[in-house]
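Got a structure for you, written out below as structure tokens; questions coming shortly.
Excluded from the complex is one protein chain; the other protein chains are retained at their positions.
Chains: A and B, in written order; residue numbering restarts at 1 for each.
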Amino acid sequence: MTGQLLEVNDLHISYKVYEGLLRVLNGVSISVGEKEKVGIIGESGCGKTTTMKAIMRILAANAMVAGGTIAYKGHDILRLGRQELMRLHRTSMSMIFQDPTAALNPVFKIGDQLQDIVRYSEWRSSVPNKQEVRTRAVELLKSAALPEPERILDSYPFQLSGGMRQRVCIAMSLASAKDLLIADEPGTSLDVTIEDQIMRLLKQIVEERGLSVILISHSIGAVKGFVTKLYVMYAGMMVEEAPTEELFSNPLHPYTQNLLKAVPKLTGGGVPEGIAGRIPSYLTITDACRFGSRCRFAKEHCHINAPPAFDVGNGHKVACFLYGGS
Amino acid sequence: MRMSTFILKRLSYTVFVLFGLSILIFVIARVLPGDPARLALGPRAPDWAVENLRQQLHLNEPLYIQYFYWVSDAARGSLGESLVTRRDVLTDVQEFLPATLELITLSALLVVGLAIPIGMVAGRRANSWFDNLVRVLSYVGVAVPAFVAAIVFLLVFGFMLNIAPSIGRISPNIAAPPTVTGFITIDSLISGNITAFFDAVVHLILPALALALGPIAQEARITRSSVVENLNKDYILSTVSHGVPERLLTLKYLLRPSMIPTVSVMGLDIAALIANAFLVELIFNWPGVSRYGITAMLRKDLNAIVAVVMIAGIIFAIANIVVDLIVAYLDPRIRLVERAA
Partner (left out) sequence: MKGAISRGGFDYRKSWHKFSKNYLSAVGLGVVLLVAFVAIFAPYISPYPSHAEFYVNYPEAHEPPNWVHVLGTDQFGRDVLSRIMFGFRYSLMMAVVVLSLVVPPGVVLGLVAGYYRGGKAEMVIMRAADIFLAVPPLVLALSICSVLTPSVFNAMMAVSLMWWPWYTRLVYSISSSLRNEAFVQAAEIAGASPFHIIFREILPNCLGPILTKMTLDAGWVILIGASLSFVGLGAQPPTPDLGTMVSEGGKFLPELWWISMFPAMTIVLVILGFNLLGDGVRDLFAAEAV
């Protein structure tokens, strides 16, 4: 429990909707150390973003935390007071959202948005002069490898390309991330070449500043060169956790195995099969193993109880009855 | 496109539309069954009087000649003679228009000044008692016609509680300020007569509120749902996650995008204030051009009717253009789309 920058422990989150309760997160645990780079992979809808929003405490109004704790730098995030939370937001942790177009206010100039963020992150008590704030904003845009930063400050989001918007979001995060950076699928909405550039930029920034990172991705390729520890998530459950190399060379959970097999290889082997079935509905979900309905190895007890995370050594944990207990 | 081009285009289009409107009104007035002259003078008037009036109104000439007469008169600054007041309609309009404009302006200010803040607060505190109250009241408010609101206000505040006076623009015992703009409120401020100013405001408040009630309810509801929707948008969550203080977030980053859907509807409603003014002025006996218009309509005063409808059209068009400009200002995507990088 000690020494870690961020500890998410057994998090349960549900959403209240018209039809009932969406029990999305079912006991998610993550830990991120200082300067550690951690990745989370999983399909759409598995709860990755929900977990991240919980860490940043920007969940929707209809979200309920039904259990678990989040400890960040010694603070109990879920119970933290407004002022303290805001201080952390301004100086310590920050998040890059999945879709940079949606993450920028469409009716304000970049300059407005960035300068307001910068002003509160750096000059928390004193009142800065406008020129100082603007200079700092330009610096940040430059660190995000944006050309013509002055022109960008005076532009509106819709006037920039997708890649530029993503860099602007990165620049904004740099203002307020001194310890932890959460990147939610930073390249998903972009062209592959641009995505590659963005990932390189992120890597460089993270190294330079010694930040801890949580990188969420669909793309196995992107995480491979970036993170040292990987989590695999499925339907609100953390199914496997391992150092990157270990996970790729020795995937244990049936889901992870299928996931890795689903990546087409240039060296041949034919077109991958994919996994039959779909993510279960969070409305009608039970306490059974959530992958049970799609698992080749599923036994009786898999459909009754969810497996805890079994430690198989080497920093490798699997939530599957194949590797322990019953 | 640039702002000036935009305005120019709209103005010329509006002029075209208004011309079309004048023809429409003209045609309707002349073509529909019933002899306007007979209707105006009543069934007991002698035939020769009716015939005289027909001559006077050029009713025996072909339609386009009649229209020509009307247009050329208007160009020379005359809108024809009113059957009721026996003066040039233009003079009547000049006398009564300021009162209506004053009323509508105050109503518009009330709508803008009340609907948006109420909607914002309700949206921020969704599902609180305040929000629920706002939602219920706005449902009802939208369903209340302006004339019902006017009567209820008159009854409750005018008679029962005796708070606000019910007739006229200013109390009889207070001297009206010298006319500069025709707006008693502004004129009294100009001449430094504070008593008159407050008196005028008190007389204005009931009819203005009656007019504004429907739009306030509607716009508050739209603002509220817009706020609730935007609160979950990524760009707001992102701003929160960067630690921007709440005040700034609400008053700057939440307000503007939430206002945009409201302002468009608000434009239609404010422009329509002129329509409801017809009923409200009647009830409060407000000496404005709308009440003049109703009287003209009841008395079949053709020239006056045409003039009043045209004025309503002009006010409506101007209000719409102003609103479009405001929306373009608020939403840069509309302004700058053609210049997108």
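Going forward, contacts are C-beta pairs under 8 Å (C-beta built on N, C-alpha and C of every residue); 3 or more make two chains touch, one makes a residue touch a chain.
Because the structure is predicted, anything quoted here is derived from the model rather than measured.
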{"item": "Displayed partners of the chain not shown (whole complex)", "value": "B"}
{"item": "Residue, one of B:236, B:259 or B:305, that touches the chain absent here", "value": "B:305"}
{"item": "Of B:170, B:200 or B:274, the residue in touch with the unshown chain", "value": "B:274"}
{"item": "Options B:109, B:140 or B:180, residue touching the unrepresented chain", "value": "B:140"}
{"item": "Touch with the omitted chain, as defined above, among B:176, B:297 or B:334", "value": "B:297"}
{"item": "Footprint left on subunit B by the chain that the document does not show", "value": "17-18, 20-21, 24-25, 28-29, 32-34, 36, 39, 139-140, 142-145, 147-148, 151-152, 154-155, 159-160, 271-272, 274-276, 278-279, 282-283, 293-294, 296-298, 300, 302, 305, 308-309, 312-313, 316-317"}
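In this section, only the chains that are shown with their structure count from here on.
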{"item": "Inter-chain centre distance, subunit A versus subunit B - centres from mean C-alpha coordinates, in Å", "value": "52"}
{"item": "Subunit A-facing residues of subunit B, complex", "value": "126, 231-245, 248, 252-253, 256-257, 260, 330-333, 336-337, 339-341"}
{"item": "Complex interface listing, subunit A residues touching subunit B", "value": "53, 56, 58, 60-61, 86-91, 94-95, 97-99, 102-108, 113, 116-117, 120-121, 155-156, 158-161, 169, 172-173, 175-176"}
